[in-house]
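Here the complex is missing one protein chain, while the rest keep their positions.
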Amino acid sequence: MSGILLLEQSLNGLQFGLMLFLLAAGLTLVFGIMDMINLAHGSLYMLGAYLMATLAQATGSFLVALPLAIVATGILGVLLEMSLLRKLYQRDHLAQVLATFALILIANEVVRMIWGAQPMMLATPAVLSGPVDLLPGLSYPSYRLLVIGVGLAVAALLYWLVTRTRTGMLVRAGASNREMATAMGVNIKRLFTIVFGIGAMLCALAGALLGPLLAVQVGMGEEILILAFVVIVIGGIGSIRGALVGALLVGMVDTIGRAFLPALFREFLPPQYAAGLGPGLASILIYLLMALVLFWKPQGLFPARG
Amino acid sequence: MTAAVPAMTAPVPARTAPVLEVRGLSKHFGGVQANADIELAVAAREIHALIGPNGAGKTTLVAQLAGMLAPDTGSIAFEGRQIQALAAHQRVRAGLARSFQITSIFRRFSVLENLALAVQARSGTSLSFWRPRHEDTAIFEEARELAQDVGLADREEELAGALAHGEQRQLEVGLALATCPRLLLLDEPMAGLGPEESERMIALLAALKGQIAMLLVEHDMDAVFRLADRISVLVAGRIIATGTPQAIRADAAVRAAYLGDAESAQSGPRSR
Partner (left out) sequence: MNQRSLAIAGIVALALLPPALQALDQVFYIGFAARILIYAMAASSLNLILGNGGMLSFGHAAFIGAGAYTVGILAAEGVGSAWVAWPLAIVCAAAAALVIGAISLRTRGVYFIMITLAFAQMVYYILVSMKAYGGDDGLNLGSRSAVGFGLDLKDEFTWYYTCLALLAVVLYLLNRMTAARFGRALEAIRENETRMEAIGFATYRHKLVAFVIAGAIAGLAGALLANQSSFVSPKLMHWTQSGTLMVMVIIGGVGHRYGGLVGALVLLGLEELIAEFTLYSQLGVGMVLLGIVLFAPQGIAGLFQRSATRPLP
């Protein structure tokens, strides 16, 4: 019984972790290569989700809407990079924080203006609305399985892209040593734009896939952005492998902690303490994890810079 | 490594205990051995030069001695006291100061302010929240004297970042001097200096000779052979020889390992 529950929660954790990875991958590359703190990364995720919800309503098809939303967000990201963000690479972190914080405010208001303050509904595709029996006693929503499948596929694709292709090699070179990448004759400007565009597309994918599971609403980006930052700090800034490991760690620890810690506390503590302490500790678990990782490995688990 | 101290090592002058005594110091970076079994003694008031080709581990050794890099093994005694557990700033307060190979000064502060900070560090608490610092005339007076000593008296008000490279190197040494050290670790003070600036630096160090013990890491062989009382040669992380300048110049192993290729690449030992 509890084994089944653990398995189910592990699948949830895996699914959440993979979605975090989609967000963290772009963030860690932008951060690692361009040394740029982009607080507006979560806004791209929000925009992706809203575009997806709108396009799904307009076209009536999840499958048609998905690529459209991804491409649209990618284009938005590229335009944003070329018009504004590239001006910030040479500035200090403070200027980047201020500018991208301003972008969050702007994005939230624009979304409110276009879509209104009420959360939007994004329905699961009809085919995938039912559960699947994975094991006797374990039936799991088929949509979540799809999310896991897509997440795994994209993670594998990204890993291949970064470790096996020429562009990926340049990206890694840029993350560990920018001067060297420039010396190798890389068109850094174009590389940055491409990386940013891919990051935006991954944001949109995560937003679109998570849309049916979480509410599509203003402010959704801010919450998940912090989690993505936790992921890349744990993994080591600039490292794709670190982002993957960090995302899975955070996804698992957060999900399993929330599922089991309150019950665990009820076992050992009087109810008046357990009621508050359990959920409280569960929600700070990942931050504790990050503090611990930084304590032992101040550069994260997989430092990209030597 | 047992043969760390070669036979030709010149004895430390007998009347004074060494001011610095290093035993069995080693450091790995990952799989790379930065230095191994370093044995080194600097006598009181001597200028002890440390030479060796690039990558021999000289800067690593200075960082270990200054407390900015923890050695894997080994002990460091300063004036008879074990200091390897002390943090960098505590070693400075104990009387062991360093200069940096890559100039490290307060670029947006004036020359006088640079030196005043270093004086402030050793005179009274810096956790003083009330009294305006500019009323602290004593530290500025001392800072002026120091500026005089290092030849920057007429540049006191200049921003450190606006100084010429040679002047910045003088300030670099001045900052270390301002801490009133009894041993000065000088990491390539002549780095990047032109001939004229080098002469000024050599004169500055020569004027300090006999007052403060120095461990002088330097590539400029002319400076080394003019200033040093003794020389240690570091090759691939190990000290292969220690001795007087004459002994080192004559040593076959040193010539083969180091001076031989250095003479073609750099200004080798010249006699004047």
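Letters are used for the chains, namely A and B, taken in the order the chains are written, and counting of residues starts over at 1 for each.
Here is the rule we go by: a residue touches a chain if its C-beta (ideal position, glycine included) is under 8 Å from a C-beta of that chain, and two chains touch if they have at least 3 such contacts.
Everything numeric here is computed off the predicted structure, so don't read it as measured data.
Among the residues B:L50, B:A178, B:L205 or B:A223, only B:A178 touches the chain that is left out of the figure.
In the complete complex, the hidden chain is touched by one of B:S75, B:S104 or B:Q211, namely B:S104. Of the listed residues A:A58, A:L79 or A:I106, the one in contact with the hidden chain in the full complex is A:I106. For chain B, the residues touching the absent chain in the complete assembly are 66, 68, 87-90, 92-93, 97-98, 100, 104-110, 112-113, 117-118, 120-122, 124-134, 136, 157, 159, 175-176, 178-179. Within chain A, the residues in touch with the undisplayed chain are 31, 37, 39, 84, 87-88, 91, 93-95, 97-99, 101-106, 108-110, 112-113, 222, 226, 229-230, 233, 237, 275-277, 279-281, 283-284, 287-288, 290-291, 294-295, 298-300.
Going forward, only the chains that are shown with their structure count from here on.
Look at where the CA atoms of chain A average out and do the same for chain B: the two points lie 49 Å apart.
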